[in-house]
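Below you will find the structure I want to go over with you.
Every protein chain except one is present and positioned as in the full complex.
Now for chain A:
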Amino acid sequence: MTQARETPLLSCRNVTKAFGSLTAVNDLSFELAAGEVLGIGGPNGAGKTTLFEMISGQTGVTSGTIALEGRDITTLSPVGRCHAGLARVFQLNTGFDSLTVRENVLVAAYYGRAPRRMPGLRVPSEVGDRVQDALGRVGLEASADRPAATLPVIDRKLLMIAGALAMSPKLLLLDEPVGGLTQREIDRVADVVRQVAAGGVTVVLIEHVMRFLVQLSNRVMILHHGKKLYEGDASGLSRDRDVVEVYLGHGAGKEVARMAADRAEVRHVG
């Protein structure tokens, strides 16, 4: 039992991805305990999305190993990784455009949790319930029968999250879930993510919106040129000279410090 507790949920060891002479992710190692929310930041082109691509299997590693619950998944297919308990939400608006909202989530609920060796002719009611539940968690029940292509941006982002949730993942990877949204919309997504994390799902989120990142993460990692520039508590960000220089800038640095303090306060009160 003690051993199970020590095994990290996700462990990346010396992970490297080279595109020709460009090393997008450079010898990166980190671990993630079950139940954590890790926020990843860093300038454009730092290698954040590439890191996700390797964790979820859309692209292979150049070197290094990735393990989920102690099981080496470095060479597992993307489908295999879904069934191992990993769900990713993409940076760009991705979806099945010709399918309705409900069908979009149904694909994930039916195929995403365990391998379907023999496809059935009907959707089991348990799967239908899971679709309904996922739509409810992101608040998209009212749009269930609309074609996904007609949704506004915020709903498309929520739809991607609903699809991921319908897979009942252990680890949820969110790549810029609030990029391009208004403040009110950001708060809506934050509520969803907070509830997912409260439900025991481990989350890794990439975000440029520092408020979102700081409010939700237990731990923050800043990448730069594919390397770890900072890893630790959000409150340490504004004290780290490199992070302020390379990423935040001096003005934003102070603001991040204030947000981290707010968050710490909320935690004490709550």
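In this text, contacts are C-beta pairs under 8 Å (C-beta built on N, C-alpha and C of every residue); 3 or more make two chains touch, one makes a residue touch a chain; residues count from 1.
The rule we apply is simple: contacts and distances are computed from a predicted model.
Missing chain, UniProt protein name: "Branched-chain amino acid ABC transporter permease", from among "Cell division protein FtsX", "Branched-chain amino acid ABC transporter permease", "Fe-S cluster assembly protein SufD" or "Sarcosine oxidase subunit delta". Touch with the chain that is not drawn comes from one residue among A:Glu103, A:Asp133, A:Asp233 or A:Glu255, which is A:Glu103.
Between the chain not shown and the residues A:Thr94, A:Gln132 or A:Ser235, the one that touches is A:Thr94. Across the interface with the omitted chain, chain A contributes residues 56, 58, 77-79, 82-83, 87-88, 90, 94-99, 103, 106-108, 110-113, 115-123, 147, 163, 167.
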